[in-house]
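Data first, discussion second: the structure below is written as structure tokens.
Removed: one protein chain of the complex. Kept in place: all other protein chains.
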Amino acid sequence: MTALAVFRREWTGRRNVILLALGMGFIQLLGLHFGTDAGALHDKAVVMTVGTGTGLAWVVAALFGATMVGRDLEERRFGFLLNHPIRLGDIFAGKVGAGLCLALLSGLLVCLPPLLMGGVWRVFSLREAGSVAGVWLAGSLVLLLLFHAVSIQVRSRSLWLVLDLAAWSAFVWGARILSLRLIAVGAFAGMFRLWLVLLVVVTVGLGIAGYLQVAEGRADLQRGHRWVSTTLAISLGVALLIGWVQVAWVLRSRPAVPQIQPGSARGR
Amino acid sequence: MKSLLQVDPSEAAPLWRQIEEGVRRLVASGGLSAGGLMPSVRDLARELGVNPNTVVKAYQHLVEAGVLSVRRGDGTYVADSPPGFKASERAALLREGALRYASTALTTGADLPEATTCLGAAWKSLKPSRAGGKS
Partner (left out) sequence: MTITQALRPVDCRNLSVRYGRIQALDQASFTVESGQVYALLGRNGSGKTSLVRCLLGHQKPLTGRVELLGQDVWSSRTALMQRVGVVSEEPDAPPAMTARQLLNFCAGLYPKWDSAAADERLKRFRVPMEVPFGKLSRGQKAQLSLTLALGPGPELLVLDDPTLGLDPVARREVYDELLSELADRGTTIFITTHDLAGIEGIADRVGILHGGRLLLDEKLEDLKARYHKVTWAPFQALSPADLAPYAPLRIREGGLGGEAVVSQGDPRHLLDAVRPDLKVHALSLEELFVALVGAESEVAS
């Protein structure tokens, strides 16, 4: 209930994003209109429109994430929410919900012209359209949470940023090693599964970190940063651990090809 | 009431005492007529810009002193007649007031005759009809 109030509060004042999306949709419409003669070109334009929609949705999500709490804290507006009987979880959920809706809606508005002209249904099946929406949603969620965490880490200007950089570097380095081990045995499907697992675990970690930033940090940017950093470092570690177990399992169930074993490669 | 009664928070005397004395002065000089309705605590507090509790305290003292009277569920009124104090009570009240006046006079460096003259003049200005009446 109170999350809805937060949702509405976020929604008011970001109406220009909707206008921007409508404007972009209109420009796309021109593109589509001039491409109506050649069928192939038309299809290409529809795909492009959907691509633009994806881009806009993701950019909106990232920008929203970077500002949803950080800007409130910097402009000392976060107190407005804290001074009312709104649960901390509702503050976070309301903001994330508003950000996702805003991202999806702006993406959708860009695609409005081909939708109205029926072009989308000629190029994409209903199922494909559904998976496009899924990709938008998942991507928006990841970007929103990621940029929220990063914005807190950057805005607090504390030394904990060093830990953040170290944690991310270690994670990228570990993920690279794990990926290389799978590539070495040609387990490309396994590698994509690995990345998916890492992404899911890190996203969950980002979600928890974002909630804790609001619930434990509240108006204290530095304290929020500490919670984000610790949570994130732990979840990156957990992600690597799960990834490592997964890789070990893949390698054990698949007999290695002797020639391209990492050991022999290193021996040369 | 607004222009007649004034208080200054930066003075040494507590605000409730300033209000109490202001009302006493108004009653004594006829600025507030006997039996008249006093402003409500809420209104007077807003007018003077002071905490309502201060006004309540001043009113309580004035009611105890018999200057004002409370009619249940109606409001606070100026008492109809000067309260019938016993001689001992009146003496105590007068002594208390005299002490305050004497200390004011002393801190300004006045001597006793000067202070007495001043008291007489004040007496006359407040209640011309009663001046020189029975003590």
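When the chains are written out, they are named A and B in that same order, and each has its own residue count from 1.
Following the convention adopted for this analysis, a residue touches a chain if its C-beta (ideal position, glycine included) is under 8 Å from a C-beta of that chain, and two chains touch if they have at least 3 such contacts.
Just so it is clear, the structure is predicted and the values come from calculations on it, not from any experiment.
Student: Based on the whole complex, identify which of B:49, B:73 or B:113 touches the chain you can't see.
Tutor: Result: among the candidates, B:49 touches the missing chain.
Student: Among the options A:21, A:46, A:60 or A:86, which residue touches the chain absent from this view?
Tutor: A:86
Student: Name every residue on chain A in touch with the hidden partner chain.
Tutor: Interface residues of chain A facing the absent chain: 1-2, 5, 8-9, 12-13, 15, 76-80, 82-88, 216, 218-220, 222-223.
Student: Take the complete complex as the reference. Which residues in chain B touch the chain that isn't displayed?
Tutor: 7, 9-15, 41-42, 45-46, 48-54, 103, 106-107, 109
Going forward, only the chains that are shown with their structure count from here on.
Student: If you average the Cα atoms of chain A and of chain B to get two centres, how far apart are those centres in Å?
Tutor: Centre-to-centre distance between chain A and chain B: 74 Å.
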